[in-house]
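Okay, structure first, notes after.
Only one protein chain is missing from this complex, and each of the others stays in its spot.
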Amino acid sequence: MSFIDIVNEWDNFDFDGFFKAVTDADILRAISKETLTKQDFLTLLSPKAAKHLEFMAQKANALTLQHFGKAKLLYAPLYIANYCENQCIYCGFNCTNHIKRKKLTFDEVREESEALYDLGIRNILVLTGESRAKSPVDYIADCLKIIHEKFSSIGIEVYELTTQEYKQLVDAGADSFCMYQETYDRDVYKSVHLRGPKMDYQYRLDAPERACKAGMRSVNIGALLGLSKWRKDFFFTGLHADYLQNNYPEVEISVSPPRMRPHVGSYQPVEIVTDADIVQIITAFRLFMPRAGISVSTRERAEFRDNLLPLGVTKISAESSTEVGGYAHKNTNTPQFDISDDRTVKDVQDMLIAKGYQPVYHDWY
Amino acid sequence: MTVTINGKQEIFDKDITLNEFLNNKGINRNTVVIEYNMEILDGDNDLTFKDGDNIEILRIVGGG
Partner (left out) sequence: MEDKLIIGGKELTSRLFVGTGKYANDNMIPDIIENSGAQVITVAIRRVDLDAKDDNIINHIPKQCQLMPNTSGARTAEEAVRIATLSRAMGCGNWIKIEVISDNKYLLPDNYETIKATEILANKGFVVLPYMSPNLMDARRMRDAGAAAIMPFGAPIGTNKGLTTKELVRILINEIDLPIVVDAGIGKPSEACEAMEMGAAAVLVNTAIASAGDPVLMAKAFGDAVRAGRSAYLSGTGAVSDYAVASSPLTGFLR
């Protein structure tokens, strides 16, 4: 069994027909249910559900308070390399882009790790870009061991590994995993991944499951919304999260709703994902999986991120640098994406407290 | 000869077979299952009781 079987089950499903047939009563019924079916979740992602957004938001807020209370987890990314073998036509690190490539030395890793620690961050996400040749598993494991000297909560967002390799990283100190499928639509997937190991749709699709098998405590997934039709892509993100949670009940599953922004000269999104769409995505997911985590990065504007907090978000990043070595030495390398919220950890912490939330830096472990 | 039947000791002064015992008690063999020294007896195999045998005669009753 793999999540691909569930993707296949929906191959001939008429999404447009389903959305057309959704009624207001269906939407209200789905909102009021304690346990939502997959169809209910899709109903809440329908264009018609947009007019019931306030209702969805009220329930999402109540469920988030009920299951997570007032705590919000803070984290920051740590880019240790940006070499990449993939040609993803929407990405700034894509192998055909002539940007300055870099891989941190162990001393630099220690320097970055200490700089982040001094900012007050205790939960970090280590990223490499996707090059097995330039950033082999042993290199990542060695970096994790150095970072582990300071940090106890370490996530990894790297290229696809085998279960055994994920285990190696767990042993080196990683306890959470993050990987985006980018899009669940196989045709679009094929058309935007032109080169590199990432071209293998199913191997990437099964990576979160391998991470669960390897003993990761938490697993975060997502699709890059706008790359394809977002309603369908986020629906599959939800089904993927549901599949993982059902089969690996000991793992904490969370999702991220990153969206593509239109850029001059770069690859343009198929659909513009609006702020209201993000609210619909977050609230629909909260109703479908009341106990799952939702993470929102600094790609989103400060004010918008603050407004999302009551609606289901459980994890936010702060004072992020998406350039390699960006904490100890700012503005020397190319960032993967431009951040829209440049507040410091202190700013975010003050904002959370002012809004009645407790900033949480790390879980119990 | 002493044989334990359904947890109670029964004393016999002459040889007796299982089927003879059931007949004496008015028990239809088809409505019960017999466990002979912890082994379930198949079909209607008869046998002669020996000293120290342990017999369980069970049937279906009402239950929830």
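Annotations
Letters A and B mark the chains in the order given here, with residues in each chain numbered from 1 onward.
Methods note: contacts are C-beta pairs under 8 Å (C-beta built on N, C-alpha and C of every residue); 3 or more make two chains touch, one makes a residue touch a chain.
No experiment lies behind these values; they were computed from the predicted model shown.
Within the entire complex, contacts from the absent chain reach the displayed chains A, B. Seen from chain B, the chain kept out of the figure touches residues 5-8, 25-28, 31-33, 35, 40, 42, 56-64.
Listed by residue number, the positions of chain A touching the unshown chain are 25, 28-29, 31-32, 34-35, 53-55, 57-59, 61-62, 246, 249, 275-276, 279, 303-304, 307, 310-311.
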